[in-house]
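Up next is chain A:
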Amino acid sequence: MKRFIDPCCEKCNHSKETPCKDFVECCTNGPICHEDASCAAKRKAIIDRVALNEHFVIF
Partner candidate 1 sequence: MTNSIGEIADAKAIFIIGSNTSETHPVISYRVREAVRKGAVLIVADPRVTEMAKLADYHLRLRPGTDVALLNGLMHIIIAEDLLDVDFIEKRTEGFEKLKEKVAEYTPERVAEITGVAVSDLRAAARAYATAENAAILYTMGITQHTTGTDNVLSVANLAMLTGNVGKPSSGVNPLRGQNNVQGACDMGGLPNVFTGYQRVGDPQVQEKFAQAWGVPLSDKPGLTVTKAMNAIHEGKIKGMLIMGENLVLSEANANHAAEALEKLEFLVVQDIFMTETAAYADVVLPAAAYAEKLGTYTNTERRVQLSYPAVPPPGEARPDWEILVDLANRLGFNWSYSGPEAIFNEMASLTPSYAGMSYQRLAENRSLQWPCPDKDHPGTPYLHVGKFSRGLGQFTPVDYKPPAELPDEEYPFVLSTGRHLFHYHTGTMTRRSAPLEQHRPEELVEIHPEDAARLGLEEGDRARISSRRGEVVAKVTLTERVKPGHVFMTFHYREAAANLLTNDAFCPVATTPELKVCAVNVEKAD
Partner candidate 2 sequence: MSTIKLTIDGRQVEVEPGTTILEAARKLGIDIPTFCHDPELAPNGACRICVVEVEKARALVASCSAPVAPDMVVYTESERVVQARKAILRLILANHPLDCITCEKTGECKLQDYCYRYGISESDFEGEVKDLPLDDTNPFYIRDMNKCILCGRCVGRCQEINGAGAIDFINRGFNTVVGPAYGDPIEKSSCVFCGMCVDVCPVGALVPKAGIGKGRPWEVKKVKTICPYCGTGCSLYLHVKDGCIIGASPDFDGPANRGHLCSKGRFGWDFVHSEDRLTKPLIKKDGVFVEASWDEALDLVAEKVRDLIKRYGPDSLMGLSSAKATNEENYLFQKLMRSLGTNNVDHCARL
Partner candidate 3 sequence: MYEKHLMICGATGCLSSGSAKVHQALVEELAKHKLEKKCRLVMTGCPGFCEVGPIIVIYPDEVFYCRLKPQDIPELVEKHLLGGEIVERLLYKGPDVDAPARFYDTIPFYRKQKFNVLRNSGIIDPENIDEYIMRGGYRALSRALKMEPMEIIDEVKRSGLRGRGGAGFPTGLKWEFTYKAVGDKKYVVCNADEGDPGAFMDRSILEGDPHAVLEGMLIAARAIGSDEGYIYCRAEYPLAIKRLKTAIAQAEEYGFVGENILGYGFNFKFNIKEGAGAFVCGEETALLASIEGKRGMPRPRPPFPATSGLWGKPTVINNVETYANIPLILREGGLEEFVKIGTEGSKGTKVFALAGKIRNTGLCEVPMGITLREIIFDIGGGIKGGREFKAVQAGGPSGGCIPAEKLDLPVDYDSLTQAGAIMGSGGLVVMDDRTCMVDLARYFLSFTQKESCGKCIPCREGTKRMLEILERITEGLGKPDDLDRLQELASTIKDSALCGLGQTCPNPVLSTIRYFRHEYEEHINEKFCRSGVCKSLFDYFIDPELCNGCTRCARICPVGAISGERKETHVIDPEICTRCGSCVERCRQEAIKVTRVRREADVNH
């Protein structure tokens, strides 16, 4: 299925076959498994875009 949080880079290998313990955390505050400014930025961009107000999340 289409997934909202796409792997930020090839370092991310979460899948149901190879699950990542931090997957949920990563969705909202990712990336967790590695330090990478651009990945973090990518994530932040999405979060900012979707978290519009406390009632509401946008996709």
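As a selection rule, all candidates are chains of the complex that A comes from, given by their letters.
We adopt the following convention: a contact is a pair of C-beta atoms (placed from the backbone, for glycine too) under 8 Å apart; a residue touches a chain by one contact, two chains touch by 3 or more; residues count from 1.
It should be emphasised that the depicted structure is a prediction, and the values quoted were computed from it without experimental measurement.
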Selected partner (touches chain A in the complex), from 1, 2 or 3: 3
Sites on chain A touched by candidate 3 in the complex: 1, 3-5, 14-16, 18-25, 27-28, 47, 49-53, 55-59
